[in-house]
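What follows is a structure written as structure tokens; I'll ask about it next.
A single protein chain has been omitted; all remaining protein chains appear in their positions.
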Amino acid sequence: MDSRAVARISLFAAMIAVLGLLPTFQLPVAGGVPITAQTLGVMLAGIVLGPRRGALAVLLLLFVVALGAPLLAGGRGGLGVFFAPSAGFLLGWVPGAFVTGVVMQRLAKAPVVAAALMAAIAGGILVVYGCGIVGLVIVAHMGALQAMLATAVFLPGDLMKAVAAAFLAKAAEQAYPAALGHRT
Amino acid sequence: MGFIDISRSKRSPGVQRNKSVEQFRAISSFGLAFDRVHLSRGGRRIFDALSLDLREQRVGLVGDNGSGKSTLLRLANGLLLPERGEVIVNGRCTKQARRELHADVGFVFQNPDHQIIFPTVGEEIAFGLIERGETAAVARRGAEDLLARQGCAGWIDRAIHELSEGQKQLVCILAILATEPTILLLDEPFSSLDLPTRLSLSARLARLPQQIVMASHDLDLLHDFDRVIWLENGQVKADGMPSEVLPDYRAHASAQGASMLESGAA
Partner (left out) sequence: MMGGYLSRTTWLHRLPAGLKLLMVAGMSVALLPVQDWRLLALWLAVVTGIYGTLGRDAVRRLCVLKPIVPLLVIIGGLQGLSTQWKDGASVVLRLLLMVLVADLVTMTTTMSALMDAVEPLFRLLRPLGVNSRKITLSVALVLRFIPVLLANWRAREEAWRARSRRRVPLRIVVLFLIETLRLADQVAEALDARGYGRAGRQP
């Protein structure tokens, strides 16, 4: 793995951490809808860096969090977060970023916005929620249906993040074509 | 534009401590006034009952890093609000007028890359006009006019990334001039530019009718300002004509640098 890859992965991980430190910002839809940014960063990891590097960026972030750095939204961190009920979602970020990247690559011929939206939903929502729900079932002894209902409340927000990721991917590609270079 | 031309008077500005807010309001329908401002950030007390009345056309701010220059500028356009006391800009208190200040008080930051948000010059300059409610066509025309007046006709569709650092900073300045502010605040605007560019942009600023308050480490740029304020630890250490204040600050900087060298601080 060359220096460019290490640098991109590390800095993207840092960026996801920074996105967790920010207050909400706005979606250019219906007068502006406020959303939080960290899971958006996870979706972008796969979209911008591709499946392998995107997943590594997220894995690196989780590793640094496990070591004790308070990098998750809300200033959370440390080993304890991996034993909390939401641990499944957290760990699900890794395959989530991977799947996001895979979908993005598979849809290389499609327009960026559509591809990024599908990718963000497939990886950032389906995979992450899947892992999160499994986590709740195992750790919190919830029934699968109960777990799904409990997490459904976050779905609208995450769908909006997927839309944001799609717009961001499009804008990034216009401004810096090499941003999504792994697609070609 | 009806600016009070205090700049040519030899009156020594000085610090005014005992004026009440009403008196400030009466005399400061133009300009910046700080009325017993208190501000802390991150647990540190930055300003303690700071009072300043800035009505000169060209005001310079000097001081070491951490002296409060940047904070002072940010108080002046409402990016920061005082904990106690008031900051009055053109007769309006920043606490109330905060949301409208941005069109009337322009702020130029150090790094143009952090300010420019559009890919072309024209869009960047038109942005302020569109924010104000103009249509895209009117805004574009306004941008074209401004560029022409500044001798940059033909820049309207140039790509930002092709411009030099100095040209980008010029675009930042023009973008803010587009809404015809009455006050320009500049926080070390030329730090990353070469000398010829600094001199050129300085000359451009000198021709502007706005009141300008500029923080700068480059003391030469302030030599023909109307007033220079030396801030240290949030307090006014010196305040007067550049010919008085700058040599004192230079001497301080030399001494400071020497002691830093000896003590191994830098």
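Per-chain numbering from 1; labels A and B assigned in written order.
By definition in this document, a residue touches a chain if its C-beta (ideal position, glycine included) is under 8 Å from a C-beta of that chain, and two chains touch if they have at least 3 such contacts.
Please read these numbers as outputs of a predicted model, since none were measured by experiment.
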Which residue among A:V42, A:L71, A:V128 or A:A162 touches the omitted chain? A:L71
Even though one chain is not shown, chain B touches it at residues 74, 77, 79, 99-100, 102, 106-107, 109, 111, 113-115, 117, 127-128, 131, 175-176
By the contact definition given up top, give the residues of chain A that touch the hidden chain. 1-4, 6-15, 17-18, 21-22, 25-28, 32, 34, 37, 44, 48, 60-61, 63-71, 74-86, 136, 139-143, 146, 150, 164, 167-168, 171-172, 175-176, 178-179
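Here is the rule we use: only the chains that are shown with their structure count from here on.
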If you average the CA atoms of chain A and of chain B, how many Å lie between those two points? 40
